[in-house]
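Presented below is the structure to which this report refers.
Coming up: chain A.
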Amino acid sequence: MAALTVRNLHKRFGTTEVLKGIDLTIENGEFTVLLGPSGCGKSTLLNVIAGLEAPTTGTIEIGDRVVNDIPPKDRDIAMVFQSYALYPSMTVRRNITFGMECRGVPRQRQDEAVKRVASLLQIDGLLERKPSQLSGGQRQRVAMGRALVRDPRLFLFDEPLSNLDALLRVDMRTEIKQLHRRISSTIVYVTHDQIEAMTMASRIAVMDRGLVQQFAPPDEVYNRPANLFVARFLGTPPMNTVRARLATEGDRLLALIGGAVRLALPAQPAAARPYVGREVFLGIRPECITDRGGDVGLAARMEGEVEISEPTGAETMVLLKVAGERMRARVAPDARLAIGQRSTFSVDTRTACLFDPETERLIA
Partner candidate 1 sequence: MASTLRASRWLIYAVLIGTALFMLMPLLVVVLNSFRTAVEIGRSSVIGWPTGFAWENYISAWGHYCIAQRCEGIKPYMWNSFALVIPATIISTLLGAIAGYSISLWRFRGDTTMYAIVVMGVFLPEQMKLIPWALVLRELGLNDTITALVLIHTVQGISFTTLFCRNYYVGIPQDLIKAAKVDGAGYFRIFWRIVMPLSPPILIVTVIWQFTGIWNDFLMGVTFTAGSQQPVTAALIAIATTAPTDVPQYGVQSAAVLLAALPTLLVYFLGGRYFLRGLTAGAVK
Partner candidate 2 sequence: MVVQRRKLLAGTAALAAFPGIARSQAVKPRVTFISQWSSGSDGAAITGLGKRFEQEGGIWQHSPVPGFTTDMMNKLRAEIIAGNPPAASQLKGPEIAVWSKIAPTVNIDPLVEAAGYEKLIPSELIDLHKPQGHWIALPMQVYRTTTLFMSRPAMKKVGVTKAPKTWAEFNEIATAMKGAGITPVANGGMRWDDGMRLEIALSGISCDAYRAAIMNLDPKAMKGPEMIEALVQARKFQKWMDPNTAAQHYSVHLPAFLKGDMGMLMMGGWAQGVIKNLGGNLDDVLITSVPQNEGKPVFVLNADSMIFWKRKEPDLTAGQQLLAKLMMQKDVQEQYSQTTGSIPVRTDVDLSGSKWTDGQREASAVLNESFKSKRVLLSLAHNMAQTNPITAAMIDVITEYVHNDKVTPEQAAAQLVTAVDNARG
């Protein structure tokens, strides 16, 4: 049984349409991340799922019931907010029990629940404090605690980690992931942080301009982006997408960039055949372009001029100019590449993607 089903959902604010027909089916126990740039509608979608906004058209089902007309409190959900939204006038304990208080849960059950959640999140010592006396990380835990204590069918997270500093964010990420594994709950998690999405999600819904662009497991989203948007959005730095001409050389498929560079592509998928002789977008991840020749199995070569070199320690990012197109490459930190230097790079084309220039969809 699906935990959450969203069908043909539209949401309009006045004349602007924020959600333009969303369809999602999320299975029980799944950790779904809604990922997208700001303004893509991901937070609105979450609010509609929570019942904080009413959809213009379309249905939302949680479990097996349509919840369109059910107020948030009766949807069997819990939510964690970006600002944590801890009630400033209440202690941590009260913050956590407020929902139960609203539902009239007996005191004793409330206390037990608090104890359970507090030890789970290691906030036992903070229960009598006010939110203003907590650090950012502690507030985050309390906000989680408030959600956990409900033991809902569906958890909704609205960019919960974006107010934390980098170190803490990594820790919390791990914790949330562990938590998910332990309580095996269903989670819908909104973020604009790709690392969070990649590390935590069982499936990512990449959103842009009110539509789900791709809904798939992280590796698929990463390796087989459904369209140019996803390709250019995901990854730091994202996939290189350059205009190329498809040609055949025997049974081999070639991509020609600016006439000068010829890259051999691994196989010749049926889908690519109609595009032979036409211009397409060729997508290559930066890590597939290296300065070491030979040691990659199926490697094509190309010559490029180094424009910028950015060592980060573990690796060095290089901006190349290849036949008039700019491409990024991820090279070994010991590669000594001077600015302006022309050099030959090898390209692993096994994971290269082709996109239709008009529909921008993935061809192969």
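Keep in mind that, in the parts below, contacts are C-beta pairs under 8 Å (C-beta built on N, C-alpha and C of every residue); 3 or more make two chains touch, one makes a residue touch a chain; residues count from 1.
A quick word on the picks: all candidates are chains of the complex that A comes from, given by their letters.
Keep in mind that this is a model prediction, so the values were computed, not measured.
S.K.: Could you check which of 1 or 2 is in contact with chain A in this complex?
M.R.: None of the others touch chain A; the one that does is 1.
S.K.: Tell me, which parts of chain A touch candidate 1 in their complex?
M.R.: So the residues of chain A touching candidate 1 come out as 47, 50-52, 71-74, 77-79, 81-85, 87-90, 98-99, 102-103, 146, 156, 158.
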